[in-house]
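Up next, chain A:
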Amino acid sequence: MKLATRLAALSAAVVLVAACSNGASGVPTQAGASAPATQAAPTAEASLVTIAPPTDLITEGTLTDCVDIEYPPMEFFPPDVTDPNQAIGFDVDAARAVADRLGLDLEIRNTAFDALIPDLQAGRCDIVWSALYVSETRLEVADAVPYMATGQVVMVPIGNPPGITQESDLCGRTISIQGGGLVQERAEAASAACEAAGSQPIDIQAYETVAEELQQIIGGRVEAVWETDTAVLNFQFSHPNEYEVAYALPRDDNYGVYYEKGSTDVGDALTAAIAALKDDGTLATIAQQYGMDPAILEVVE
Partner candidate 1 sequence: MSRYLPPQEGDPPLAHRILDPEVIAELQALPAEVPVIEAIDVHREYGAHRVLRGVSFSIGRGEVKAILGPSGSGKSTLLRCIALLEPLDGGQVRIEGALVGARDAGGGRLEPLSESAVARQRLDVGMVFQRFNLFPHLTALGNVMIGLTEVRGLSRQDARVVADTMLERVGLGHRRLFYPSELSGGQQQRVAIARALVMKPKVMLFDEPTSALDPELVGDVLRVMEELAREGMTMVVVTHEIGFARGVANRVLMMDDGQIIEEGPPDAFFESPQQPRTRRFLEAVR
Partner candidate 2 sequence: MSFDVDVFITALFSRALREGVVLTIALTVVSFGVGLAIGLVIALMRGSRYAALRAAGWTYIWLFRALPTLILLFLVWYGLPQLVPALRGPGFEPFLAAAIALSVNEGAYAAEIIRGGLLSIDDGQRVAARALGMQPASVFRRIVFPQVVRVITPALSNDFITLLKLTSLAYALSLRELLTMAQIQVSSSFRFAEWYGAAAIYYLVLVSVFMLIQAWFERRYVWASQRRGSRFGVLRGFGGAAR
């Protein structure tokens, strides 16, 4: 446990540094601006396939990946592209690299967020690689391979007008969040803590999509946004020098690639491929391409 705490602290520090510099190491990719033409070149070519592909696939020779292609920088479309198989983003590029490693074709199914796990359960996907948190509730119905550590941050306008530096500073403030997930649980708990301490509760406005949630701070209707670091990162790229991270929560959640519960065939191949791609630096390259710190690939145990 001590190792994990140290890693978490290190990650948090890294994020703070990264956030305060309002950018990240490496070339940032602006969503919706220039189309990144280069993907991370897969270091494995067909002749270097070293990992046996799973056999229990929906379509032989193809890895079917369900993704909600609406979440830069993890998965999104370049301008004027609508074909899911030409989507870009960390999750998509990494999935392509994994498929290459396994000697499989990649078939991306653009799937609504709420339908991701249900479609996996219904046998329409081999994997779901779509920036989903590894959570207890999901693990009850599917299995996952963690691939990225992530956490949330609270973002404010540049200059931090409401002067927020920690969670208790949120009491009595208006914030926007994406509803129905981990953030909602934590925000509500924080609000309860405010009241217990005799302060005003937090005015929590929950929205269905990240875009709506972020629209509120653009419009000045909320003072802060509580959201996942990756989404905030992307938003900052498209609105440079307008927003900053007030503080970051410990990065103790993971994104995971989900696969059908009990399907060890797929799970083992996935784990091996991801480990291999991490070892040879492929994943790190992809991360940097989208402006993310490769350190986050050290997943929380």
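What we mean here is this: a residue touches a chain if its C-beta (ideal position, glycine included) is under 8 Å from a C-beta of that chain, and two chains touch if they have at least 3 such contacts; residues count from 1.
As a selection rule, all candidates are chains of the complex that A comes from, given by their letters.
Being a predicted model, the structure only gives us computed values, none of them experimental.
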Given options 1 or 2, the chain of this complex that touches chain A: 2
Touch list for chain A against partner candidate 2, complex: 31-32, 58-59, 64, 69-72, 76-77, 80-82, 109-112, 114-115, 118-119, 122-124, 209-211, 214-215, 218-219, 235, 238-239
